[in-house]
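Okay, handing you the structure first.
With one protein chain held back, the other chains of the complex are shown just where they sit.
Order of writing sets the chain letters: A and B. Residues in each chain are counted from 1.
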Amino acid sequence: MIEHIVFYSLSTVVLVAAVCVVTMRNTVHSSLFLGLSLAGVAGLFAALGADFLFAAQVMVYVSGIAVLIMFSVMLLGRASDLHLRQVNEQWMAAVLICTVSSAGLLKIARAYCGTLAPSAPTPDTRAIGRLFMGEWLLPFELASLVLTAALLGAVFFSRSEASR
Amino acid sequence: MTLAHYLTVASLLFLIGVFGALTRRNIIGILMSIELMFNAANINLAAFERFLHPEGVAGATLALFIMTVAAAEVVVGLALLLAIYRNTDTAYVEDYNLLKG
Partner (left out) sequence: MIEHAYLIPLIPFFASFIMLFGGKEDPHSNMPWVGIAAMGVCLALSVSVFWGAVTGTVALPYEHNWHWFSIAASIAGRSFVYDMPVGVLIDGPAAVTLVAVTLVSLMVQVYSVAYMHGDVRFKRYFAFVSFFTAAMLGLVASSNLLVTFACWELMGLCSYLLIGFWFEREGPCEAQKKAFMTTKLGDSGLYLALLLIFAKVGSFQLSQIYQFFDKGLMPATIATVIGIGILAGAAGKSAQAPLFIWLPDAMEGPTPGSALIHAATMVAAGILLVSKTYFVFLASPTAMESAAWMGLITAFLAASMALVSYDIKRVLAFSTVSQLGFMMCALGAGGFTSGLFHMTTHAFFKALLFLGAGSVIHSVHTNDMRQMGGLSKKMPLTFLTMLIAVLAIAGVPGLSGYYSKDMILADVWNHDHLMFWILLCTALMTAFYMFRLFFLTFWGDDRDHEKFHHAHESPALITGPLVVLAVLSAFAGAGLNHDGLVHKLIPKPTISVMPGAAVAAPAHASEAKPEASAHQASTEHHDGHLPAWLHMTAIVLVLGSITLAFLMYRGPTYAAADAIKANLGPVFTLLDRRWYVDDFFYALVTVSDKVAALAFWIDANVVDRVFVDGWGLLMRIFAQISDAFDNLFVDSAVDGVGGLGNDLGVGLRSLVREGQVQEYLMYAAIAFSLAATLILTR
């Protein structure tokens, strides 16, 4: 029962916040709702028993990416933006596309209607650590390489023309 | 709870992300929508692991990789945004038409 309450409330938070992200006129509000939505997703991870993922989500997304975006919005934003529409004129078509696509996606989802979790969730941080340091070491190192490159790129692109 | 519930939530989140990517005029809005789609994918990965392969941790591991790439993408993307903004003085994608033939 508690599980249901948790799931539905988290889902509601995630989806409503997401809708707010894509519809809000004020971009700052959007970015705030993004943080909320990502936090909800973190909650869903927790409900799924993915403890390490929950932690990573909170740290990377909620406290990292969402904040970064918020800063960017503030950097790029202008007061006049508040008086402009933030949704372009093809939103009807986009709705249609989403509706159509949902038919296919939900059909797949329905195929798993009766799939219950076979057992209670177990902590998996240890297992992930073993995997990263063992079998998947090379992808792990490549990921760190990607992060380093991204760091360098970000630094390079965000420098002003004058200081370049 | 069944797998279908999670998949449904992930689907809806993904479609909201698609909607945002298609409709937001502000380029940061598009970036945020893309983040939503990433998260939808991550929910799926975690849910599949939980319901179909609870003995392993592949789903969570892949989700972590996605997070990593997403973080790198956001960082580089925002840096690029800043650079473009400095050149064009706008954040609206309909004004980004330098490549127009």
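Brief remarks on what is shown
Basically, a contact is a pair of C-beta atoms (placed from the backbone, for glycine too) under 8 Å apart; a residue touches a chain by one contact, two chains touch by 3 or more.
In this text, all values refer to a predicted model and were calculated from it rather than measured experimentally.
Among A:Ala42, A:Leu105 or A:Ile128, the one in contact with the hidden chain is A:Leu105.
Of the listed positions B:Ala21, B:Leu36 or B:Val57, the one in contact with the omitted chain in the full complex is B:Ala21. Which of B:Ile66, B:Leu80 or B:Val93 touches the hidden chain is settled by the complete complex: it is B:Val93.
Taking the whole complex into account, chain A touches the unshown chain at residues 88, 90, 93-94, 97-98, 100-101, 103-105, 107-108.
By the touch criterion stated above, the residues of chain B touching the omitted chain are 18, 21-23, 30, 93-94, 96-101.
The rule is short, and it goes like this: only the chains that are shown with their structure count from here on.
For chain A in complex with chain B, the touching residues are 3-4, 7, 11, 14-15, 18-19, 21-22, 27, 30-31, 34, 37-38, 41, 44-45, 47-50, 52-53, 56-57, 60-61, 64-65, 68-69, 72-73, 75-77, 81, 84-88, 90-91, 93-95, 97-98, 101-102, 105-106, 108-119, 121-122, 124, 127-128, 131-132, 136, 139, 143, 146-147, 149-151, 153-158, 160-161.
Across the complex, chain B meets chain A through its residues 1-9, 11-20, 22-26, 28-29, 31-33, 35-36, 39, 42-43, 46-47, 49-52, 54, 56-57, 59-61, 63-65, 67-76, 78-83, 85-86, 91, 94.
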